[in-house]
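With one protein chain held back, the other chains of the complex are shown just where they sit.
Letters A and B mark the chains as written, and numbering starts fresh at 1 in each.
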Amino acid sequence: MIRNEVFSCFVFYAVLLVTKMYVIAIITGQVRLRKKAFANPEDAMRHGGLQFHREDPYVERCRRAHLNDLENILPFLFLGAIYSLTGPSLTVARVHFLVFFLGRLLHSAAYLFALPAPTRSVAYSVAQMPCISMAVQILISVAVYA
Amino acid sequence: MIRNEVFSCFVFYAVLLVTKMYVIAIITGQVRLRKKAFANPEDAMRHGGLQFHREDPYVERCRRAHLNDLENILPFLFLGAIYSLTGPSLTVARVHFLVFFLGRLLHSAAYLFALPAPTRSVAYSVAQMPCISMAVQILISVAVYA
Partner (left out) sequence: MIRNEVFSCFVFYAVLLVTKMYVIAIITGQVRLRKKAFANPEDAMRHGGLQFHREDPYVERCRRAHLNDLENILPFLFLGAIYSLTGPSLTVARVHFLVFFLGRLLHSAAYLFALPAPTRSVAYSVAQMPCISMAVQILISVAVYA
């Protein structure tokens, strides 16, 4: 499976996107420390006192970016893996993965830098297109068995 | 793998459920536009001004429905795939997938239409049963190797 070219191509972009999600988690933690805004009283106690058990608009922005990744990148990990097994051409598959990858990179950048609307929505919509295409192709592949 | 009947049956329901999650995301976006309630100031600016950077109870309801899907449908994508590889009978497997599928459809409907309690909790519990059954069967299958 790992020697299948399409599957390996998918894995490459998928792992980069998982790494990107981890980076957003690290950024969130760093912003919490810098802004002194902690979700838990025990964290606030360690960093100066209970007054820092509070919300911060930029921390919330990071959390929304992360949650949106969970909503979109995690389903891609499933769809991309299954789609790779349906025997698509490497070129067509690579376009699917690359459009999703670039769309999600732009989405994160648009979120973290608060780029003017509709940059973020456009990035989200562009990245959804290969996902819907993969979902349809998978359903066609398995419909005969289901 | 994709030619395995049980696996294909799983993939069929799994992709429909991923699509259902995407639909909830689209509904959330449409409700935000209709109710003029945006999570980000840059979105509010584009749609009439910063006063629309606000929460709305129905938007929050859509978000809870979506989050509950992440908590339940995403683990199913894993459990169902592994369970399919343990060699269950097609009929038994299909019952597992179908119960989960119908339970999660009812859960979304109960959430979005705010059906009286305990409709939503019952739907959640019914959908968890095949998941627990699959988890137990997988653990039995791999226990000899672990």
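By our rule, contacts are C-beta pairs under 8 Å (C-beta built on N, C-alpha and C of every residue); 3 or more make two chains touch, one makes a residue touch a chain.
The structure presented is a predicted model; accordingly, all values stated were derived computationally and were not measured.
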Even though one chain is not shown, chain A touches it at residues 1-3, 5, 8-9, 11-16, 18-19, 21-22, 25, 29, 39-43, 45-47, 66-67, 70, 74, 77
Contacts of chain B with the missing chain: which residues? 1, 61, 64, 67, 70-71, 74-75, 78-79, 82, 85-86, 114-118, 120-121, 128, 131-132, 135, 138-139, 141-143, 145-146
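One rule holds in what follows: only the chains that are shown with their structure count from here on.
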I'd like the Å distance between the centres of chain A and chain B, where a centre is the mean of that chain's Cα atoms. 17
